[in-house]
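As you look at this complex, bear in mind that one protein chain is not there, while each of the others sits in place.
Chain naming follows the written order as A, B and C, and within any one chain the residues start at number 1.
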Amino acid sequence: MCKNALTEEKFRELDAYVASLPERKGALIAVLHKAQEIFGYLPEEVQLHVARLLDLPAANVYGVVSFYSFFAEEPRGDHVINVCMGTACFVRGAEIILKELEADLGIKAGQTTPDGLFSIDALRCVGACGLAPVVMVDGKVYGRVKPGEISSIIKEFMEV
Amino acid sequence: MSTYRMHLLVCGGTGCQASDSRQLADNLQAQVLMAGMGKEVQVVTTGCFGFCEKGPIVKVLPDNIFYVEVKPADAEEIVSEHVLKGRPVNRLLYVEPGMKERIAEHREMPFYKKQLRIALRNCGFIDPEDINEYISVDGYQALGKVLTEMTPDALLVLMKKSGLRGRGGGGFPTGLKWEAAARNKSDKKYIICNADEGDPGAFMDRSILEGDPHSVLEAMAIAGYATGADCGYIYIRAEYPLAIHRLVIAIGQARQAGLLGENILGTGFSFDIEIKYGAGAFVCGEETALIHSIEGERGEPTNKPPFPAESGLWEKPTCVNNVETFANVPPIILNGPEWFSSIGSEKSKGTKVFALAGKVNNVGLVEVPMGIKLREIIFDIGGGIKDGKKFKSVQTGGPSGGCIPAEHLDTPIDYENLTRIGSMMGSGGMIVLDEDDCMVNVAKFYLEFTCDESCGKCTPCRVGNKRLHEILTRITEGKGTMKDLDNLKELGGIIKDTALCGLGQTSPNPVLSTMKYFWDEYVAHVVDKRCPAGVCTALLSYYVLPDNCIGCTACRRVCPVSCISGEVKKVHEIDQTKCIKCGACQKACKFGAIVRK
Amino acid sequence: MGIKSLDELKSLRDKLKTDINIRASGEIDSNIRVVVGMATCGIAAGARPVFTAMVDEARMLELGNVTFVQSGCMGACHSEPTVEVRFPGLEPILYGNVTAEAGREIVRRHVRNGELVQNLIIGRPFETV
Partner (left out) sequence: MRLVTIRINNTEYTVPEHYTILEAAREAKVNIPTLCHMDLGDLKAVNHVASCRVCMVEVEGRRNLAPSCATKVTDGMTIHTNTPRAVKARRTSVELLLSDHPADCLICEKNRSCDLQKLAADLGVRGNLKYKGAMSTYREDISSKSIHRNLDKCILCRRCETMCNEVQTVGILSAVDRGFETVVSPAFGMPMSETMCTFCGQCVAVCPTAALTEISSLRQVWEAINDPDKFVVVQTAPAVRVALGEEFDMEPGTIVTGKMASALRMMGFDRVFDTDFGADLTIIEEASEFIHRLQHGGRLPILTSCCPAWVKFFEHQFQDLLDIPSTCKSPHEMFGAIAKTYYAEKFNIDPKKMVVVSVMPCLAKKYESARPELTGEGFSNVDYVLTTRELGMMIRESGFNFADLEEGEFDNPLGESTGASVIFGATGGVIEAALRTAYEWLTGETLEQVEFHALRGLEGIREATVKIGDLDVKIGVAHGLGNARKLLEAIRRGEVNYHAIEIMACPGGCVGGGGQPYHHGDAEIIKKRTAAIYREDAGKPKRKSHENLQVMKLYKEFLGEFYGEKAHELLHTHYTAREKI
């Protein structure tokens, strides 16, 4: 079954979550977090559903979704590669790592490879400055990454 | 039970090795063996102890005696006197400048007082997932004390007296903030803990929440008592899963222990806490934006006044403090305001946690009394610059802060001084830059961050910062003019003067401070079309030094755009019009024949 | 289990403190405390396998007198993962850049034999209130 299929079941899970909320006032962001957790991202269909659940104008929901960088409107790749662009990583060469990664995968930060395998995100500080520059793939942290090491990191995930 | 009765710890950090600590360790080992004590005394080489200025350093355990500036030749005396006879070698003990007495116990040494842990007191020592460990180190005693022994008014007096100021950046006196919320009458009030730490390169709040979550919960309840609020929210970045996990556990345990919820400790006071997640917007660190985000809206700041203390969450009086500020509260109550205000500088009391990072040896979280000098943090605690490079600047305060040059390294750090020299305390990011960092590029980096994170509401931040970033980009590409420099300065000043919120009002700081202290570097980019640090690729060129080139063709073979020509055993040449400045040739050359200018 | 009053809280604290003191004075078996820094930074640097390896090593060696604790960040990011070994009544020893294997070595040599492990000790240059 396709991972991002917008199944009935997922909508029901979201409905149940909203029903369980003690208060709907101000709950939009929490509901969007839940929706993203369930669906993986927030396509229009899901945003509209959230708008109806909370009785909010769709524009309101969209305005919020588009404001926060945590919310994705496009499906993410199977593996999300986060390059930390915190200052500590920046001064230790994170930019070069990011460029190399972009060149390797042929996509820009914020995009997903056509095969849906990888997404790249530039992240603001993982907080592992001692390990700068840091790359995180699906939550696994690679510290003190040197140019040239990127390809082997990617390979690890291609084989899985 | 231990096989060794004594340990000699020799610092093997970079600084100490440079002053011959390896030889010292060998000598000590030899002396121990000669004395026939190889089974009783262990000589151990360690990582950096800090205090590199006074290296090499030897620490004797279990006596806790600390020797400084020890030379290899001193090994014999240490072993014969101290190890064998138990008499510390007086002349190797540390003398504080201006003081006559020599100090033996390392805890007494001023260096070790450079770092004083108040906010981080429990981080790394207790199990954050066990409330009993927190209780065993006097956890929730401060809450118990205020609830049973103090009126809210007395508590406000105490907080004001302590001199604690907001650690999130602004430095507003916490007691006054609480008092303002307390004075505003309302049926409902809120306490918010701002854990939306977003400065790139600062993570002290996360550390506190991961290492000592209960101290924040306790302080929030105390703030609730002081202001008359019964409801608290912790607004935390969704990107901090572990901190959230530990907070959830801590809140659950505190509720179960009756330290949150109804009728706490039988005093009739009730207070409960809920977690709200941020969703990736730096501007939500600004308190009005944060409040809108909790309300489920776009995190756009609104004009102040009205301040949240008057009209905040759901238009009720609201008190917003950040994590580190809260973490300071319980010790203040238990040790008294006088104790706290005895630490720090005249206007900035207590300690501040800094995330020391960048081109420094000992990257880490340091908590230091206010008033300490930047030099002490970077060179003593931080162990100096990595790879023996030259210090260039230290950037404090994140995107709101500025770049401080070497000439201000001896400035005592407090809110006012940092602002005076064009930077900020901010949340406590401290990034050390060395000679390889281009200051124009660093300013551009921060501006790019601000542009990405601007909420887009007010003109100066939305359009002004975009224009600043465009000008900086032009300069790093060698297309800048002197007129651009004038415009940068003027526009930067106006953005500071007119932007709506703290984010916009401070966003030009990285540009203005680097222009002030590194003007020559800007001029070099604009006039000479040269990047002195060799960072801005558009301004770099690679050349072959004919004298060094032996014509091995290594460079020619690696060049991805085939812009190097030359025959075997003849001097090669780089076609500047084709060169993409990737630097591959320079790496490939074994003869140092390729230089970057 | 709710704590009903400040007095109750105080006596709980005293009891917990005594427990630790008993441990510290070696009156009960579990007297060595090994603290592994497991904040995001520590975990990012590999603290989890270190923790598992050390617990495993202690089990293999059948060491009954040691408690392993996951803790927050001690601030020594440059040397993560960090492990602190506390013997009752002795100065705590802080190890940095600990790998799983080094963790096992610390258990074998330091925890079991009281011998310090070369080259891994780092300074802990701060005071705590």
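Just so it is clear, a contact is a pair of C-beta atoms (placed from the backbone, for glycine too) under 8 Å apart; a residue touches a chain by one contact, two chains touch by 3 or more.
Note that the structure is predicted; figures quoted are calculated from it, not measured.
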Write out, one label after another, the shown chains that touch the chain missing from the document.
A, B
Which listed residue (B:500, B:515, B:531 or B:549) would be found touching the missing chain in the intact complex?
B:500
Touch as defined at the start, partner being the missing chain; which of B:456, B:478 or B:566 qualifies?
B:456
Write down which of A:21, A:38, A:58 or A:137 is the residue touching the left-out chain.
A:58
Interface with the undisplayed chain - residues on chain B:
281, 298, 300, 302-303, 305, 451-460, 462-464, 466-467, 470, 487, 491, 494, 496-500, 505
Considering the whole complex rather than only what is displayed, give the residues of chain A touching the chain that is not shown.
44, 47-48, 51-52, 56-63, 66-67
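In this text, only the chains that are shown with their structure count from here on.
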For the pair chain A and chain B, the C-alpha centroid-to-centroid distance in angstrom is 27
Which chain B residues sit where two or more other chains touch them?
203, 206-207, 357, 363-364
Got the chain A residues that touch at least 2 other chains?
127, 129-130
Chain C-touching residues of chain A, taken from the complex the two chains share:
126-131, 134, 136, 141, 143
Using the touch definition from the top, list the residues of chain C that touch chain A in their complex.
40-41, 43-45, 76-80
Touching residues (chain side chain B, partner chain C) in the complex
1-4, 7, 9, 11-12, 42, 44-51, 61-62, 64, 107, 111-118, 120-129, 132-133, 135-136, 138-141, 144-145, 147-148, 203, 206-208, 210-212, 240, 242-243, 256-259, 265-266, 331, 335, 357, 361-367, 381
